[in-house]
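Heads up, one of the protein chains got dropped from this complex, but the rest are sitting where they should.
Letters A and B mark the chains as written, and numbering starts fresh at 1 in each.
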Amino acid sequence: MSRKILEVNSLTKIHGTGCPLCLASTGPEADTNICPYCGSVVAAHGVSFDLYQGEILGIIGESGSGKSTVVKTLYFDDAPSAGEAVFFDEDAQYDLYSLNAAQQRSLRNKRFGMVYQNPHLGLNFNVSAGGNIAERLLMSDVANYGAIRERARNLLVRTEVLENRMDENPKKFSGGMQQRVQIAKALATRPPLLYLDEVTTGLDLSVQAAILDLILEIQHELGTAMIVVTHDLGVVRLLAGRTLVMKYGRVIETGLTDQILEDPQHAYTQRLVASAL
Amino acid sequence: MGYVAIKGGKAAIEGAAAATDYLRACNSEREAPLALGAIEGQLRLLVSRAVSEGGLYHPKLAALAIKQFQGDTLEAAFALRAYRSTKPRLLETPPQNTAKMRVIRRISSAFKDIPGGQMLGPTYDYALRLLNLGLVNEDPGVFRAIARRFLDDAPENELPDSFPKVLDALRAEGLLPALKPVAGTSFDVTRQSLIFPVPRSAALATMARAETGSLLAIAYSNMRGYGDVHPTIAELRVGYVPVMLPHPVTGEPMEAGEALMTECEVVAMFEGDDQGGKPAFTLGYGACFGHNEVKAISMAILDRALQKGMKDGATNPSEDPEFVLLHVDGVDSMGFASHYKMPHYVTFQSDMDRLRNTQAKAQQKDIPQKKDTA
Partner (left out) sequence: MNTTYELPLDEAGYAFGFMDEYAKKEVRRTILKAICIPGYQTPYASREMPMGRGFGTGGLQLTLSLIGSDDTLKVIDQGADDSVNAVNLRQFVQMTCPGVDVTEKTEEATLIQSRHRIPEKPLTEAQILVLQVPYPDALVVVEASEARRKTMHGEADYSRLLVKLYEDLVKFDEITISHRYPTRVHGHYIIDPSPIPRWDVPKLHQSKALILLGAGREKKIYAVPPYTIAEPLAFEDVVFRVEDFRDASGNRRTCSRCGASNSFLDEFSDEADGEADGKIYQCSDSAYCDEQLARQASAYQKPKTEEAA
């Protein structure tokens, strides 16, 4: 069995002031994630899982299920309200939420990668495609212009972005091409851990298929561990070995993806699978 | 050699000063020099701007500054600030109670009937802006009679010294949140620089010294739609606030004098309370030295907008504390705008070097092809 890379324990995120009744009065049974007493949103509660080197873990659910919240807190876009996460790097381990802001920024730049559904969140549209990749390399203290150019060019070639568009602003690119640049940017520092948040949503079917192929290829080549957040059962079927199903901020089912798709246990998952078939 | 550098500055500076002073005096065959008292009285609104933007309540020196800088309010306020830099601080003024203001004007647009009543007082609000040609050659006798007639007609005994505040009535009804005691002393913008996020007292102190036009422009953007404060003026008052200072020996507060001030309180759309308290109106506060209603109103609107921005994040420039507070100071902004008139030979030389170099490289590049895309 390969090495553990991430351990998440009871991750919780509440938007709002919170009250003692929040947790008991939200979740799948309560059929809401909004606390009826104080109006706070329990975006995620008690999320726990392990992730191993080279593994792809899927998180599936409808909008509002808390699936994006999980990767956002792991990538430090959001601070969790409670819970912990430990990242096992090659020779050190980090308790993610006890690190200071500079340490978090450093991990985020050097050891994690993120691809957002909306390219505006992942790309700087004021600089060229190559400049976007350069930014991540420069954050990691690469200081050689030639080396940065070379690495950016290789990454863009690898993600099938035309090399001669490297110096163009990604604003002008198609949606699929923007996602490829985002993937290249996320991979710039060869991170062992990659978060993918609805990366194919809103793209044409043929473009979706090509992007998913690219992600699989990268996983094979680099052995990158990934967390893939999606509402699309087809995406987890293709990519993820294991899957978590989330509803109203809670994990309601977890297991091998095939098992979940073939023999869903929770009534909600059954409905989800049935509607997709 | 054809080139003459702009050097030999001493003579030039002296010449510039003489030329400026000449323009002040060029009609001296026909006109008397301005008396400071005439400026203080007849150009009182100009004096108000200088004391408020200069952050120094000294109407006499303000009149002098207006005379010396030929009516330029930015320069006059500037001179008062520079004068202030030379003076040691002997005492910190404790918070003053504006409810004790000896009011010359107070209105509310929220209620027709406010405790103590509306008092229009001196205002141009309902004046017809028709030039009064009677002032062209004003007869001193007629001029004196204006004041005498007004005082003779004034019903001296009927007016109270001070009025209750409209907001107190709203608070009593629970329409405004109760006053919260403020922890610590208020931020002193003359002793600390702004490091964001700043407390509300820092924002208020900055705006109280701000340039009227700058405040008005940003507040106006909020009123027009780059913002949604929708204010109602609960109370606008102008008058003399007794300045209470601790006695140097006993420490007991004693009245050291009074300062003419304009104060404005606006109430804006109500908001729910995060803690589940009942919704109430929100409040914006503006106050400045002198009689300057547009400034006090603008400040109150911006105070409300900034509080909203600090709480929920700015959605437009007038709600962004950095944007507002770093761009409204007249002395800062006029100084920086003026500094571009100074020589920038060295930096421009450096700019030319870069441009020529870049042009040369572009020319070389055009000959083979576009670089590194081939």
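Basically, a residue touches a chain if its C-beta (ideal position, glycine included) is under 8 Å from a C-beta of that chain, and two chains touch if they have at least 3 such contacts.
Predicted model only: the values in this text are computed from it and were never measured.
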Decide which residue listed in B:144, B:247 or B:365 touches the omitted chain of the complex.
B:365
In the whole complex, not just what's shown, which of A:7, A:50, A:84 or A:167 touches the removed chain?
A:167
Any idea which of A:138, A:214 or A:273 touches the chain not displayed?
A:138
Across the whole complex, list the residues on chain A that are touched by the chain not included here.
101-102, 105, 109, 124, 127-128, 130-131, 134-136, 138-139, 143-148, 167
Positions on chain B contacted by the hidden chain, ascending
1-3, 5-10, 12-13, 59-61, 64, 78-79, 81-89, 188-197, 240, 257, 260, 322, 326, 331-332, 334-340, 342-347, 349-354, 357-358, 361-362, 365, 371
